[in-house]
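One protein chain is absent from this view; the other protein chains keep their places.
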Amino acid sequence: MTSSYLKFVSMIKTADLIQISSLNFSYGKSEIFQNLDVGFSAGKVTAIMGGSGSGKTTILKLIGGQVRPQKGRVICDSKVVNHMRHNELFAHRKTIGMLFQFGALFTDLNVFDNVAFPLREQTALPDAAIKDLVLLKLHAVGLRGASRLMPAELSGGMARRVALARAIALDPSLMLYDEPFTGLDPISTAITGNLIRTLNDTLGITSVFVTHDIKASFKVADEVVLLSRGCVTARGKPEDLMESTDPLVQQFVNGEVDGPVPFHVRSRSYREDLALVQSENLK
Amino acid sequence: MERSVIDLWVGIFVALGIAALLFLALKAGNVDSIIKSEGYLVSAEFDNIGGLKAKAPVKSAGVIVGRVDNVSFSNQSLRAVVKLNLDKQFQFPKDSSASILTSGLLGDQFVGIDPGGALENLQDGDRVRITQSAIVLEKVIGQFLYGKMSEKNGD
Partner (left out) sequence: MTLFKTMLSKLGRKTIDSLWTLGVASTFIFRVIARSSIVIRRPNLLVAEMHFAGVLSLVIIIVSGLFVGLVLGLQGYETLKRYGSTGAVGTLVALSLVRELGPVVSALLFASRAGSAITAEIGIMKTTEQLSAMEMMAVDPYARVIAPMFWGGVLSMPLLAAIFSAMGIIGGYLITVVVIGVDSGAFWSQMQASVDFHHDILNGVIKSVVFGTAVSAISVYEGYASVPTAEGVSKAVTRTVVTSALAVLALDFVLTAFMFTGAH
């Protein structure tokens, strides 16, 4: 009790925008997090990394209130997200922009209408003002010329940029990115990384993104959080992680085939399996 | 721009739907039955109502002048009591008679009113004195057979 309180106090001192404390989360029967404690500093770009199934995307969902933990708290801007009621939650979400893995653009609206969507739904601005804002956001991501295209006509990278423009339409104070680099060519990856960094600095917001891509994320992130087996294995600046002596961190950062995360899935010994087949043949 | 075209099509759609409903109601259905005009209740007692049901038509000279409101049994007279809801625009003399008739040979049954000659008309709550019960087919056949038998035996 007292230790988490002290942690809480210490986190306030270092100006964490988001604080996850003593969190338990299970999805059905599989336990993803047990007693997770992690914070994300305000104004910084933080990368969440880890193996598949380590719960990276779940953290984004917890911050956005899309899922609730079985135990523990998710605190964002001094408010407890998982205790919020319907209206509070929607107010909270208006301050967050989220970029989904493949963009999640509305397929029946064109690029312009997609970016205009949050403005039309959440504000009462006149059409002229909305038009200016949309073009501004599209310009920021370099796609002002694509405003009449339909999502089906866009490449993956372009679709994600449009989705990014849409996510920043309401000028959020927190940006969440779900695997922004996955499936992109090197140029698009560089563009996306650049956008994440530039937006964070020019708009003075906090950014958290989830990824596998070591090279791209280390170039962009201020801090990296490495998750493994449901808890924080390592945390620090990209340079610190590169120099870490922890074998798990080393395996992940260097992309080694075998190490603390084993190559072979748990099974009977090879001998037993083969022997079984042999003895069956003999019968 | 696209929005107004959609609006137009939905407008056409709704108009078509309402037109279809009106078509069904007016052309295919019974216009008179839509307007529930003012009516007055008279009762009539019958020995046998046959297959007469509530909502069956009440006709005079072949024209529908009302509907059967309900059918019940009287414990005092031990006869069937039929309440007739007659349209206010049709007035009948107090000595009119009511009979239960069949439309066609095997059709639905209805109440036929034959006007009398009295000077006063039936009012709400009055009773039709002269009634003719339904012709029950089995009884007619029975009578016919009985008659035939007695003819044979009598001769």
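Chains: A and B, in written order; residue numbering restarts at 1 for each.
Everything below uses one rule, namely that contacts are C-beta pairs under 8 Å (C-beta built on N, C-alpha and C of every residue); 3 or more make two chains touch, one makes a residue touch a chain.
Not measured: the values here are computed from a predicted model.
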Report summary line: Missing-chain contact among A:Ala42, A:Ala104 or A:Leu135 belongs to A:Ala104
Query raised in the report: In the whole complex, what residues of chain B lie against the chain that is missing from view?
Result: 3, 6-7, 9-10, 12-14, 16-21, 23-25, 27-31, 33-34, 53-54
Query raised in the report: For chain A, which residues lie in contact with the unshown chain of the complex?
Result: 64, 66, 90-91, 93-94, 96, 98, 100-102, 104-107, 117-118, 121-122, 163, 166, 170
